[in-house]
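Removed: one protein chain of the complex. Kept in place: all other protein chains.
Order of writing sets the chain letters: A, B and C. Residues in each chain are counted from 1.
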Amino acid sequence: MGNFKGHALPGTFFFILGIWWTTKCILKYAFKKHKQTSYLDSKVLFHRVEILEGIIIAGMALTGMLGEQFIPGGPHLTLYDYKEGQWVQLLGWHHFTMYFFFGLLGVTNILCSTIRSLPASFTKLMLANALFVEGFVFYNHTHGREMLDIFVHKLLVLVIFLTGLIAFLELFILTNITVELLRISFFLLQGSWFWQIGFVLYPPSGGPAWDLVDHDNVMFLTICFCWHYAIAIIIIGAIYAFVTCTMSSQISCTGKALPSSYHIRENGEPAEFLPLRSFTSSHVKNCNSF
Amino acid sequence: MGNFKGHALPGTFFFILGIWWTTKCILKYAFKKHKQTSYLDSKVLFHRVEILEGIIIAGMALTGMLGEQFIPGGPHLTLYDYKEGQWVQLLGWHHFTMYFFFGLLGVTNILCSTIRSLPASFTKLMLANALFVEGFVFYNHTHGREMLDIFVHKLLVLVIFLTGLIAFLELFILTNITVELLRISFFLLQGSWFWQIGFVLYPPSGGPAWDLVDHDNVMFLTICFCWHYAIAIIIIGAIYAFVTCTMSSQISCTGKALPSSYHIRENGEPAEFLPLRSFTSSHVKNCNSF
Amino acid sequence: MGNFKGHALPGTFFFILGIWWTTKCILKYAFKKHKQTSYLDSKVLFHRVEILEGIIIAGMALTGMLGEQFIPGGPHLTLYDYKEGQWVQLLGWHHFTMYFFFGLLGVTNILCSTIRSLPASFTKLMLANALFVEGFVFYNHTHGREMLDIFVHKLLVLVIFLTGLIAFLELFILTNITVELLRISFFLLQGSWFWQIGFVLYPPSGGPAWDLVDHDNVMFLTICFCWHYAIAIIIIGAIYAFVTCTMSSQISCTGKALPSSYHIRENGEPAEFLPLRSFTSSHVKNCNSF
Partner (left out) sequence: MGNFKGHALPGTFFFILGIWWTTKCILKYAFKKHKQTSYLDSKVLFHRVEILEGIIIAGMALTGMLGEQFIPGGPHLTLYDYKEGQWVQLLGWHHFTMYFFFGLLGVTNILCSTIRSLPASFTKLMLANALFVEGFVFYNHTHGREMLDIFVHKLLVLVIFLTGLIAFLELFILTNITVELLRISFFLLQGSWFWQIGFVLYPPSGGPAWDLVDHDNVMFLTICFCWHYAIAIIIIGAIYAFVTCTMSSQISCTGKALPSSYHIRENGEPAEFLPLRSFTSSHVKNCNSF
């Protein structure tokens, strides 16, 4: 993983996952708000999509695990070299461990979507676990490196920890769209920050790497991190606008939805707190009754 | 920003914002309590005021951003000087980034007040974001400075972080006046602490600066920080007393309100937790129906 | 305050306050549970007691503030000695500041008990504030001292911070007897730990002080801290047993209460979460109607 591609790949994965979750989350919110007739169908769709999501996450994690092990120069499932008396490729095993926990997340996602008796919050729990493990491993990952290298990884740990914290808090309190979008915005940030790390440590242009001991670079990357986050927010805002406009125009055509957008607001603010959750479970119920 | 004015200006801005929010928060609480006939009108007023608030915040942020860029000696939108091979005015870009996130807060405030389908909690989310970004940037802002300089900025980071934390917690739990006033008291503290920093690092009298390596100054600024907070609390208390008295005397004139002040209490304590929130949304509803 | 008495006095104050709050908290819980006929009278009693409590806290704080200023060798309200060009008695001013915030707590307590329109949670907020300020000041209090001195103050900061944290969390969530007793147990710990600090740093026997750089002393004080906490828990348990037994025997005499002790349990666990709070507010209501 010690090259540009090794950072670009997980970055791309997290970024796409973030984009997808944004769309799903806003779609659910919009469907709920408009209470349109095609709502029932959308539930079945969402349910199938969630199984697919689990399969994709598990597949990506498996790919990552195998890749870390069997790339040329990888550990090939050897942990300790008894001849040399030393550990084999520990950094590779670090990445392997992180992928493994995301694999557990994928498996839990599939199980919770297919087995009715499992609480849906298990998925959220495994998400928090996968993120905390990722943060914990990265925290112990950069021993003996240069200042800038440690700094960019520290920021990575920060965003991973924050994402995990929000997923953890969602275990205790009924979720709402604002918190969900906040968590997703951190996913987007993590994705794009992986790219940034790649650019800083292994410039793809082949030019000289950044000066790893210049403190000005730390100062710049501090604000660069914030700009990445601003971009994540703007992307989510754009998706929100796009999804809402598309749905509004579609519903206007069928000529029934605009009044209902008034209704949701009349229930008062707390209404936004509940629907998403009750939606999640009721959609499983409906699926079962088919 | 490396002078007295550069600290006095944001300080004044935060302080005025804090005073304004205190008044608004207490007024809302008092209106709700008295359930007076002019309540409906006050809702429309509050709604318009919120749009105005968003415009003012966005305007201030824009002013700050432009000011940081185009003051004499500013970066003039140049980020990297390829000739010299170094970053241009990174501290200026730091301030620019903070202002930018407060600009996002202003824009979100306007959007949430005008577009009905947006959850009102987006504003709170962006407030937490703006504060966390501000705290994060200030945390990485003082590399290589003197002890006292670092200490006063650390205290600034502390109060910013606490404000952000409370705004963040308000995302999860229905807000109440106590928590809201706590958050606002930290805003007042931040505002007056900006002034204190200006006085410590760039004495406006032109006299010699404070001894930046004397630990006694750290000891004094510790309690000075607490005194600033005590003043913030006393100011809020004074506004509370003033607003409540003014409203009581006004309502006594119209001869109907005193009994209702008994009623609110009979609902028991939890009553205080809910009204503010349901008020927020229902006032939007009423505005729309006009 | 740099002597045994200076630590024994606040210690005694916090300890007595803790004992008193334990009794009050358990009495309220027991009264609520037994729903006895004298309940109405007890509410008026509790209300008066709360005003008295506020007056005592404010009085103690005022005594502390005056004491810190006007003891022989105290700062006598002078903050800066312009002749010498240095701060006057900053440690005394530190203690003064802490007392001041406890004074604010006392005043808020009185105001919230007498003015009906003030939310009762203001008292809790000021309690959290007073504790956080105390912790913050103590954290910056021990610059340049010996290891053991710093360690015992660090533990003091720890327990103060935990107490403040719980008081802060109680702002967000309806209180219950378990959390309240937890907070009070930390008050008892703080009180007895002040005594321990006095014994360690200024042995009242006049014998030689403890070896301030011996790490074994740190190891011992670690468990000593836990033993203090165990004693606090046992004291609370003893008061609980004593109060409950006394009330049961009294009620058995009047011949009606035992069955009701069955009832409370049949409401299920969550019942314990609500009554205390609704009690607080409804008791104000009843007081008012007299």
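Just so it is clear, contacts are C-beta pairs under 8 Å (C-beta built on N, C-alpha and C of every residue); 3 or more make two chains touch, one makes a residue touch a chain.
A quick note: this is a predicted structure, and the numbers were derived from the prediction, not measured.
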Fill in the blank from the handout: Output for the hidden chain's shown neighbours is A, C
Handout entry: Residue among C:90, C:105, C:177 or C:239 that touches the chain left out of view
Key = C:177
Handout entry: Contacting the left-out chain in the complete assembly, out of A:171, A:213 or A:234
Key = A:171
Exercise for the section: Can you work out which residue in A:4, A:21 or A:136 touches the chain that's missing from view? Expected result: A:136
Handout entry: Hidden partner chain, touching residue among A:72, A:144 or A:206
Key = A:144
Practice task
Considering the whole complex rather than only what is displayed, give the residues of chain A touching the chain that is not shown.
Solution key: 86-87, 90-91, 93-94, 96-97, 100-101, 104, 116-117, 119-122, 124-125, 129, 133, 136-137, 140, 143-144, 171-174, 277-278, 280-282, 284-285, 288
Fill in the blank from the handout: Missing-chain contacts on chain C, rising order, are 33, 169, 173, 176-179, 181-182, 215-220, 222-223, 225-227, 229-230, 233, 244, 261-262, 264-266, 268-270, 272
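The definition used in the following text is that only the chains that are shown with their structure count from here on.
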Handout entry: Residue-number overlap at the chain B/chain C interface, same or different (half cut)
Key = different
Exercise for the section: Mind checking the centre-to-centre distance between chain B and chain C? Centres are C-alpha means, answer in whole Å. Expected result: 31
Completion exercise
Averaging C-alpha coordinates per chain, one finds the centres of chain A and chain C separated by a number of Å equal to 44
Problem - In chain A, residues with contacts to at least two other chains - result: none
